[in-house]
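Can you read through this structure? Questions will come right after.
The complex appears here minus one protein chain, its other protein chains still in place.
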Amino acid sequence: MLSKSKLMILAAALPLCCLWIAKDSSGAPADGEITGTVKLEGTPPHMRGIDMSKDPYCTHYHANSPVKMENVVVGEGGGLENVVLYISEGLTASELSKPAAGPEPTFDQKGCMYTPHVLPMDADQKFQVITSDNTTHNIHPLPDPTTGNIPWNKSQPPGAPPIVATWKSQEVAIPVKCNIHPWMHGYFVVVKGPYAVTDDKGSYTIKGLPPGNYTVTAWQEEYGTQAQKVTVSAGKPATANFTFKAK
Amino acid sequence: MRQHQGKTSDSLIFSSSVADTAVTKAPVESPRLGFDGGRWDNTAPPASLDRRLADWSPPQASSAIWVLIAAIIMTFAAISSALIVRQGASLDWRHLALPRILYANTGVLLFSSFSLLIAGRRFASSRFVDARIWLYVTLAAGLLFVAGQWDAWLQLRSQGVYLATNPNSSFFYVLTVAHALHVIGGICGLTYVIRKANRLALRKNTFAALCRYWHFVDLLWIYLMVLLIVKI
Amino acid sequence: MATHAVHHHAPPVGFLRKYVFSLDHKVIGKQYYGLALVAVFLGMLLSWLMRLHLGWTNLAIPGLHFLSKTGAAGDVMTPEYYLQLMTMHGTIMVFFVLTTAPFAAFGNYFLPIQVGAEDMPFPHFNMMSFWVTLAGFLVLLSSFFVGDGPSLAGWTQYAPLSAVGAVAGPGQGTGEILWASSIALFCIGQLLGSLNFIPTTLDLRAKGLSLGRLPYTVWAWFITSCMALAAFAVLTPACIFLILDHVAGTSFFVPSNLVINDQLQPHSGGSTLLWQHLFWFFGHPEVYIAIVPGMGIVSHILSTNIRRPLLSYKVIVGSMVSIAFLSYMVYGHHMFVSGMNPISALAFSFPTLIITIPATIIVLMWIGSLYGSKIRINAASLFALGFISVFVTGGVSGFFLAQPSIDIMLHATYFVVGHFHLVMAVAAMFGIFAGTYFWFPKMFGRMMNETLGKLHFWLTFVGAYAIFMPFHYLGLAGNVRRYQAFVDDYTQSLIPLHKFITVAALATGAAQLIFLYNLIHSRFWGKPAPLNPWEATSLEWSTPSSPPPFDNFGSTLPVVYHDAYQYGVHSSTGDYLMQASPEELPAEAKE
Partner (left out) sequence: MAKLLAVTIIVIAILSAIPIITHKWDLLPDISVHGGLIDEQISDTMLEAGISFLAAQFVLAVFIWKYSNRSKEAKIRRFPGGAAGLVVAAFLLVGTEVIALGIFGTQAWASAYLRPPAKDALPIQVQAGQFAFYFRYPGPDGRFGPIHPDKISEANENFFGLDYTNDQASKDDIVTAEMGIPVNREIHLLMHSKDVGHSFFVPELRVQQDFVPGLDLSIHFTATKPGKYEIVCTQLCGLGHYNMKAYLYVFSQQDFDAWLKKEEALQ
């Protein structure tokens, strides 16, 4: 049985411990980076041209710039575009729960195509869907029902206000399509913690990481995921390059 | 005038002597025009008018029962034709081993009709005590039938045959459950009749209506059994 | 079972029993009328929104986003919201207005009175009938507020769109289940209604009131309840199948190998045509369920207001009966291009053409009866006459749709919409209006304002034609129905016509507010009505008071000595002789 004084000490000590733990995790500067490039090895698959003749607006929009599918987009030097990179292991609880910084990710419908084709975001982060087109689209994300993300299906007439939404649990990746224009499809990639997406050269940078050991995962809609272990130390950025093999 | 119309075809089911005691026990409202139904003279025109217009009309309880039966027939006809269309529509139609107990249930239901007939006979020969016993027997048989159906469903579940397992199982459950619900309806009616009989206030029409319904549900089940055996 | 036959004829006591859970067929009739009134104005509001959207597609309708956050963000209607409004408009109007008002409301109120009975034989069933129907209505409305709104599959709810669930579109999940449940409830409610109507007509007729002396209305309601019996008994299981396909994963209506949004659906081997067969087996009789009571009401009111019996009682009743019979053999004409066997299309085509004959006969009876008559003009008779005109107009376009070859061109175009709106919706509404102006004095003991009534008629009559006649032109030009916007090049030239229709619709709709005002104002402040304001003959005018006492005829029930339409005779009362008056006519005066 404990005496009163001991209890008092314990009571005083507990908050202090908590404080200390908290200080430790949040104290380290979160300025670490992971950079690298993602390449495609071998001949990229044939990307079929998209025939938008169903909707004159779309055809007219691309009158002199024929569009192709965007499932696999290879830039110069085999750089693979639209690959999402995120930290699949190594983040502390507080890092995971930290609300995403920066502006709301925006998913635009332009010329009856999705820009960007792949939109990464943090779980519970607000993102918005806007339309620049003068034709009605409907946005129909189809998450896996087992993840707890709820599918929805909303139309956006020209000039309609942005649709603002969030996804509550991590899911790589949620396909999104427009039923009115069946060729329109893209992905919402919902991750926890920092993320990045490759540009047309296939290069990326994940910012805002405290020093530590991490597993970086790269996801591409056709080729699936690859993972690498990386050690981030304060100051200089760590590098992780990925190479996908063409099927 | 009301005097003249006071007579009714829908008399109490009990013989005068008993009826008198009944009236002292549980007074029954004197039936009024419009609610005694029955006799064609109820709607026959007064002597002053020509007779061509005279026409027949049954007690409203029983005509209501015919209406009800018509509706039920339509429903089950719809389901049956749906079954036939559905069977023809695709190749995924399997055949189902009917639980043996269904045959027992059929017997039970047939017996219930039979016992209801006897009850009617007893009423006719004004042996009211036996009559009521037979009513209880019928009630028991009805309940036993429903319990039997329940057991049949449990058996199928234990074999892993559920509503959505395959098209014919869907139809099996729909048909049997729909029929069971109608039997339960009949059981409610029967309990009402028994209550009336116990208060010695049972009317011929009420009883006749119940019998019609009960026998109909029985015949319906025979039809369903044939359908199940042949198609499912 | 005659469970409640005898025991309820003490006057009701307590507010609840009197006005809410009343067993009195008159109160139940009024409740049905109230339900229909709410439903019709709701349905009209929906049609206003739809018309506005069709006229000016990207028009922002202020405050629309209050109705639907998702469907109309920024007040601009989305395609799915348009379709949801359309579905609700159709469902509400067909089921909760065109079926309840002329059949359930007036039928409940006047069938027992016109046959000289104290009440329906099974008042408890009658009460349940209303409350179940009301529950159905509320379930339907609730779909506005759950999930992503009501179903968008149209009132015909073709499978598999209606059966595969939310993946097929907004409202196809919860909204769809609510739709099916609502309609199932409605069917049960109406079955309970028929359960009362038929025995009332057969068994509770007053002394001397043989089948040959029933008013046209009683025949109409009797025939309608027989049709309703078969129709709703078939739709109920269909709705249950639909619900099971949603919640239990069965495959009644969903075939194998459906790929929706790149997802292979789990269902196997259902038949989509099965739904269409079940639905239209109900759906076509439903059209006549909506219109036959109108025919009865119009015949009844017409005969009263032209002061003579119609040409032939037997022919009119016979025609109504044969229409009822034929209505079950023609439903396939809704499915000419639905992939039915082309031969069966022909088999359905001829009965459809033949059903025009009894319809024509009835119209000829009406018009022929006008000859040499003495027409009295009042709101009721105006609407009755308008009914004839509208019914003919809507009817002739049926010649086209009855023929499969022409249906290739006109199926699913605005021609069809124009046709059924005129012949079913407008005509039935005219019947309801006529009935209201005619029977209001009996139902509420006060007269309606005739001037407002006539004004209401003129605006409605002209407006209805202005709205629905152009639909036929649109259809001929190939304008497809159920489009929320017209993006096809060949429809661009038709948009001005759509704008015109929209304006007409708004105006005509506004005119209905006159009716609403007249109804409410007359209910409380109208001038007291005499017992028999129209000098009519049938039994509802022989009740001791208006509205009649709880047992309709007070202590004694009427005895009937004459058929229902003794007009143009020389009697002590004038040019008419009431059914219940024992007065003998001089032989030459009888027709």
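In this document, chain identifiers A, B and C correspond to the written order of the chains, with residue numbering beginning at 1 in each.
The criterion applied here is as follows: a contact is a pair of C-beta atoms (placed from the backbone, for glycine too) under 8 Å apart; a residue touches a chain by one contact, two chains touch by 3 or more.
Computed from a predicted structure; not experimentally measured.
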* Of the residues listed, C:Ala248, C:Val337 or C:Ala510, which one is in contact with the missing chain? -> C:Val337
* Structure fact -> Contacting the left-out chain: of C:Pro12, C:Gly154, C:Gly445 or C:Pro549, that is C:Gly154
* Asked: Tell me, which residues in chain A touch the chain that this view leaves out?
  -> 48-55, 69, 71, 135-136, 138, 153, 155, 175, 177, 179-183, 185
* If you put the missing chain back, which residues of chain C would it touch? -> 78-80, 83, 152-154, 156, 158-161, 164, 168-170, 255-262, 264, 269-273, 306-308, 311-312, 315, 337-339, 342-343, 345-346, 349-350, 353-354, 356-357, 360-361, 363-365, 367-377, 382, 385, 388-389, 392-393, 396-397, 399-400, 402-406, 408-409, 411-413, 454, 458, 461-462, 465, 469, 473-474, 476-478, 480-490, 494, 497, 568
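The rule is short, and it goes like this: only the chains that are shown with their structure count from here on.
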* Asked: Higher C-beta contact count, B-C or A-C?
  -> B-C
* To do: Return the chain whose centre of C-alpha atoms lies at maximal distance from the corresponding centre of chain A.
  => B
* **Centre-of-Cα separation between chain B and chain A, whole angstrom** => 66
* Go ahead and note the Å separation of the Cα centroids belonging to chain B and chain C. => 33
* To do: Would you mind listing the residues of chain C that make contact with two or more other chains?
  => none
* Asked: Which positions of chain C touch chain B when the two form their complex?
  -> 1-3, 5-7, 9, 116-119, 121-122, 191, 194-196, 198-200, 202-213, 229-230, 232-234, 236-238, 240-241, 244, 248-252, 255-256, 268-271, 273-274, 277-278, 281, 556-557, 559-561, 582, 584
* Structure fact -> chain C partner, complex, touching residues on chain B are 1-2, 5, 28-29, 31-35, 37, 42-46, 48-49, 52-55, 57-61, 63-65, 67-68, 70-72, 74-75, 77-79, 81-82, 85-86, 89-93, 163-164, 167, 170, 174, 178, 189, 192, 203, 205-206, 209-210, 213
* To do: Using the touch rule from the top, collect the residues of chain A that touch chain C in their complex.
  => 136, 138, 140, 142, 151-161, 163, 175, 177, 179-180
